[in-house]
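Not every chain is included here, but those present sit where they belong.
Per-chain residue numbering starts at 1, and chain names A and B are given in the order in which the chains are listed.
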Amino acid sequence: MSADNLSRDLYSALCGIPLIDPHSHIDPLAPVAKSLDDILGYHYYTELAHSAGMSHEPLQREVSARDRVRAILGHMGRFDNTVQYAWFVQIAREFLGFTGDKVTVADADALFDAGQKAFAQPDWEKQVLQKSKLEAIFLTNEFDDSLDGFDTRKYVPCLRTDSIVFHLDKPKVRERLADATGVEIGDAQSLRKAIWKLFAHFKAKGAKACAISLPPDFEPFKLAESELDRAIRALAGDSTLAKAVFGGVQFAKSIAGAGHATPQAAVAAGAFWMLAEHCREFELPFDLMIGVNRKVYESGVYQGQDLFDRRTSLIQYRNLFNAFPDVTFPISVLTTGQNQELVAYSWIFPNVVTNGHWWYSNIPAYIRRDLGERLQAVPKTKQIGYYSDAYKLEFVLPKYNMYRRVLADTLADDFVRPGRLSETEAVALGKRILRDNVREIFDV
Amino acid sequence: MSADNLSRDLYSALCGIPLIDPHSHIDPLAPVAKSLDDILGYHYYTELAHSAGMSHEPLQREVSARDRVRAILGHMGRFDNTVQYAWFVQIAREFLGFTGDKVTVADADALFDAGQKAFAQPDWEKQVLQKSKLEAIFLTNEFDDSLDGFDTRKYVPCLRTDSIVFHLDKPKVRERLADATGVEIGDAQSLRKAIWKLFAHFKAKGAKACAISLPPDFEPFKLAESELDRAIRALAGDSTLAKAVFGGVQFAKSIAGAGHATPQAAVAAGAFWMLAEHCREFELPFDLMIGVNRKVYESGVYQGQDLFDRRTSLIQYRNLFNAFPDVTFPISVLTTGQNQELVAYSWIFPNVVTNGHWWYSNIPAYIRRDLGERLQAVPKTKQIGYYSDAYKLEFVLPKYNMYRRVLADTLADDFVRPGRLSETEAVALGKRILRDNVREIFDV
């Protein structure tokens, strides 16, 4: 059997495993595309088109969906080398009856029309779920998202907490939090009460994880309750406190070092730690997505403004990992350079597990490298293979296919060909990281 | 067709594409070697020989070229595993009629003599250009280099600006600048005037780029004109200003953080920003070569003293990239660890493009990795594949051959074998990054 046949056979076997996708941005009330615009409006396409020369003009609200699709396809020839382009071709082929190998601007109208027809089918959502062998998919819920009106065993709630940690200084966020919980945030105790209520609500609705994305310089630490108190009061309006309390003297060196000598930073630290405490109490894994800087490219397209400083380290999380042995932390890192730390920390800390291939690392070159490292050195029960991060269900299939191809190659090269595993055993290892671990770690 | 045949066919097709080499250190008045000493005097060989045990003695001026060649070849057996050795064997075979597979010290005299004969041919330059299919090659010009006496469409001027940014504190540099422009540098306005004159002159002579190499901790920012003024005056001799003005208080936090609280650092920041403004005005790309520390090994051979601190990030350039959307920044990074940032920043910022494989990353292992990542995630129109960095034209061929081999392997493995491109399409993709983008980005 040739090398390619082995890899193809493994891929084919892996494709038969039903999926539970542990991270996405699906709207459970509108999980599938309504128009091709919903597909090509995915930020990967708008940002690549913009980066390759497209102005902001076609992205204005007043431009018709058809014209926007044409504009983006009109720039695709400049990035048809990318894996994101390959996802789109596969969507066109799998879901829109497209039979070609390349999509160009000449296909714009035909594809748009095919989309209108396909997406209008009353059972479209069901078709996509079946074709994708997708059993369940995790959501990314703001704390005040409604969790009603959908099957939470299929669309699994997950409490996303970026705004609680990083945006409590915004009156609007505190207002929303008060509306959601009935608790006005004025000090540490009220914040704790509000967070407890959120967790109780989400847990009751079947939430399976708490999640957050973190900037590269974030360093969790336990803030004294009294300092959190004063910090929240400073944020919440008592401006006389800001300077008096947070001049840097009261904070430990580690805080100043990590740039925490502001009320906002103090609240971030305190709120984050409080979330971890509630993950412990409510027995929820805490997904950490580490390393993103927001709004780096100020004139970027929507969701296409974020980049990073690769100089970050999991050593910043040592206090957290030590303080919460009973909380499982599925960790996503933004860059392949962070993967060796993730491997080593997962190999040593019982409560640290590897989680997928995030964003700028979600291309075959990085997945191959990071996955190969993980499979050689991290216990197989501590690896969550992949998540789609999709905004519409149609992306689950091509993204998982990309991952499954890399997984098949890796199993073939590193396990079957060197004689360490049979094909059947290799597929079982694949199933463990694709599916079994998601079930066990998130208790699905 | 076997895997190797595919890769070989692609390589062969890529070798047929005429080259425009967008970065070198060629002297247009002495572009080719005059003796084998000019080849083996390339710092790669002197530093490897020295690192492997050769003293400084054979490098002294009074040693004859023949003896120096013998000394370096005498140490080559200790580094005949390196890719730099492979370049030399190829030069010997392609240009000196050498027919062996290995070069040893026993070949020293024969090769030296063959060199004397070959290099003395009156049409040697033409022969090398033809054999290398080299149409044009960019120079690295000091601001006061003469741009006369050669065909600037073949030897394309490029304004190198390290000395303007980092050495204005040296009276000799200010003198040279005054000689070149007729402007005495005494304040911000006179610096601006001098730089404008340089750009006008270079542009008139057909320059196609401005370029600079930068230390790992450099962080561009816009300095207030008044502060640049005072900084230049401090540098230019008004020593009473140094302490008064640059005690750190007047500088923004970002300056102090980046170690800019000296007049010299302030001038560096101000001059750099001014260069970017002139790139915008004169519509020239600004090549940034990021990450080198000069003179780390103090007793190293000539040009063999520079190393680096890999802890650098493109986040340091966020202000620059945001402030100059109309300037194209072809970015070279020194380490493969920086490549993912380069990929991500090029994928997001329209004005950031990837540029070649620089110096310590210019070996197949790093090129393969970095190129593979770029081809999967950066729009193909935003990738400048390679430059030779050569000091003599004879190096263009072996260095590009090394790159073309890696490019052929990458196209075979990542595009043709997985069925994403046909062979013909793969060669077209290769041509785009080898040639088309150089023409379009630098307007050649």
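One rule holds for everything that comes next: contacts are C-beta pairs under 8 Å (C-beta built on N, C-alpha and C of every residue); 3 or more make two chains touch, one makes a residue touch a chain.
Because the structure is predicted, anything quoted here is derived from the model rather than measured.
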Study note, to complete from the structure: Number of identical chains in the full complex (with 2 shown in place) equals 3
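The working rule: only the chains that are shown with their structure count from here on.
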Revision key, fill the gap. Distance in whole angstrom between the CA centres of chain A and chain B is 38
Revision key, fill the gap. As the complex stands, chain B meets chain A at residues 311, 313-315, 318, 321-322, 325, 337-338, 340-341, 343-350, 369, 372-373, 375-382, 414-415, 417-418, 420, 429
Check your understanding: Of all residues in chain A, which touch chain B in the complex?
Key -> 4, 47-48, 50-53, 78-84, 86, 293, 296-300, 304-305, 307-311, 335-337, 360-361, 363-366, 405
